[in-house]
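Only a single protein chain was left out; the remaining protein chains are all shown in position.
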Amino acid sequence: MSEDKAVAMNNGNPVMEKIRGFIKSFGWPRLIIALFLISLFIAAPIVGVNFGSSLSNTLMRFGMNSVLVLAMVPMIHSGCGLNFGLPLGIIAGLLGATLSIESGFTGVPSFLMAMLYATPFAVLLGYGYGVLLNKVKGGEMMIATYVGFSSVSFMCLMWLLLPYKSPTMVWGFEGKGLRTTISVDGFYKGVLSDFLKIDIGHLSIPTGMILFFAILAFVMWAFLHTKTGTAMTAVGSNPTFAKAGGINVDKIRILSVVMSTWLGAIGILVYEQAFGFIQLYMSPFNMALPAVSAILIGGASVNKASIPNVIIGTFLFQGIVTMTPSVMNSIIHTDMSEVIRIIVSNGMILYALTRKTEATR
Amino acid sequence: MTKIKSTESFGKKLLKLVKNNPVPLMFVIICVICIPLSGYSAGYLIGEIITRIARNSFLIISLLIPIMAGMGLNFGMTLGAMAGEIGLILVSDWKVVGIPGVVLAMIISIPISVLLGWFCGKILNLAKGREMVTSYIISYFISGVYQLIVLYAMGPIIPIKHSSLVLPRGYGIRNTVNLLSMRQCLDNLLAIRIGSVRIPVVPFLIIAVLCFIVVWFKKTKLGQDMRAVGQDMEVARAAGIKVEETRIMSIIISTVLAGFGMVIYLQNMGTLNTYNSHTQIGMFCIAALLVGGASVDKASIGNVFLGVILFHLMFIVAPKAGMNLIGQAQLGEYFRVFVSYAVITVALVMYESKKRRANSLTGLKLAEDQEVAK
Partner (left out) sequence: MKLSKKFWLRAAAVAFLILLGVVMFFVGRQHSILVDNKTTEIDGVSYKALDVCEVRIDGGDPEELVPRDRIQIDVMDQHHTLVVSYTDANWEEKKIKVRFTTPVKEEMMVLSIPAVVAGLPMDKCLTHFESQAVTVDQIEQGETIQIDETTSFDI
């Protein structure tokens, strides 16, 4: 009511109205987050935080996480909602990574082999996951969350039991069961992040990693403009209409889930090669939430997402995650970044879930 | 002839039992396999189970009311748990001990629970149809706010005097808060011993009273309204029920009860893990309720107790069984975590697919009717 009144009062001023319209379409939370990040970047040099190194940190983290965020896109497009089941894809990636190391590949081939090994797992798991999600249309997100959780905890058992032998990965004294963290040093550490790296003073740009993301993002963009891609969008925006148009809804949805799962698998490999470690057991558990909130911050909603959403969102989210600790620490000598991250990311997801206009399904 | 018929019906009955209660039966099987493997004595197990019924039932009962109102499993019960924890932190700083301390902690938790429950209910009203995932994210969100308060505001803004509670840096609460002065004060009051098993009478009495209240509540005006809202929101609205208010009310009641439950739970545990105690409590309570045979839209008090017994039996025996079977306690540890999540997943999938089938059936029926009308 009051909003209408305010709009009516400002009728005479077209500029104000334009701004208002912009804010409305952009969304308050996004605007606040963007302003917050900008103020952090402005405050950084004042409080003595090096601008160049913080920007390179942000870029590094952008490269690490962007593919995981990209993994959200296909499922949102096909109307499966936010992919809280990202850990499933991550598990496929982890299987690929460990198998590649187990088979003794090193350097660039080990990364390629990890991707190769991860693919069948991602397709298989994604297919099963897609079939399951087709059975529970309308309640995908909750099921996805718990599919992620149960698969992570199931794999905890598997990491202990699977007969891995490579001494770099198993516990030294027992000779069986994988370690919680495995270094990828000597395998595929930095194959993308150090590739074509540009260093200018404090600023360093991980060109290879960003290029890799750009290729994947371009392929995704191109795919969304193919016949299958537009069919996917149609399924997402109006399933009954799509069905009437002769599209096999279930099949398209499964395809989108498989794509999301595969991108999740590749995403974690990209993450690991920059991070330097494979983290097993419970660590994939909460990896979905940052990716979900990143794409939402970028302007996506529960059933609408684009490549720019991914890029903007990952940059904003990772920018906040990297900038808050350093800037906050210099201002108030307290590291509140963790708490801010939790509140911002979950607040963003809540905001998206409660949008009435988007909750049409 | 009749004999054959009766066996047939018995077989059918059995099949029906299996079909209707797959989760509890699965758990019975797991427990039957694991108990001999663990090598625990019956006395020990009975004692443990009784302790855990007294410790956890209250929390689980708090889930019943939102289910009645058709809002699914209230993952937001964590909010109440956090309110209870704040109550306990304040009470232990004020040096109020024993049963008065427990009661005071509960009283302090009420306004916080009501506020959080109201917030949660408001948001869930904006996200109708996806209450569960929303309440799940709310629990994470409020967990962040809780950390903000407990880690930064307690000390400078909310006065905390004792250095045993505050971090050495001068603000924020330590990882663990010792509740020794309140430890098991409810459990030990009027406790009876039968053999080696101690029966905490007072918690059981409290739980019994709560059960009666829940049964009575179903018959009150508000309870009836909630059931109507749970069945069909539009019909309820047409009947003049304030749907939104009723839904908020159900969440508030659930949150307040969860706050009480958390205080009872923690006085039994004797220590409060400031940043971790509440995070998993929602998951375990929901898993236990589902193990007891409840579903997303239907749960009774019987489900609560069966669930506590079966779920916790599995929880006690699994690590030891894993230890004895494969030589790794860690395996059993992971196994029980996996089972908890798997149970929730299975229950959710069954509920959603059932709902979908019902929807498509009504759709088919509608189409048929239209066909006939033509």
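To keep things simple, chains are lettered A and B as they appear, and every chain counts its residues starting from 1.
Just so we're on the same page, contacts are C-beta pairs under 8 Å (C-beta built on N, C-alpha and C of every residue); 3 or more make two chains touch, one makes a residue touch a chain.
In this text, all values refer to a predicted model and were calculated from it rather than measured experimentally.
Check B:T279, B:S300 or B:S353 against the missing chain and you find that the one touching it is B:T279.
Taking the complete complex into account, B:G172 is the one of B:G121, B:G155 or B:G172 that touches the chain left out. For the chain left out of this panel, the touching residue among B:S164, B:N188 or B:T220 is B:S164. One chain of the complex is left out; on chain B, the residues touching it are 56, 94-101, 103-104, 107-108, 110, 147, 151, 163-164, 167-169, 172, 174-175, 181, 273, 275-277, 279-281, 284, 315, 333, 336-337.
Note that only the chains that are shown with their structure count from here on.
Work out the mean CA point of chain A and of chain B, and you get 31 Å between them.
Interface residues of chain A facing chain B in the complex, by the touch rule stated above, are 84, 132, 135-139, 141-143, 145-147, 149-150, 153-154, 156-157, 160-161, 177, 289, 334, 336, 338-339, 342-343, 346-347, 349-350, 353-354, 356, 359.
Those residues of chain B whose C-beta lies close enough to touch chain A in the complex are 123, 126-130, 132-134, 136-138, 140-141, 143-145, 147-148, 151-152, 328, 330-331, 334-335, 337-338, 340-342, 344-345, 348-349, 351-353, 355-356.
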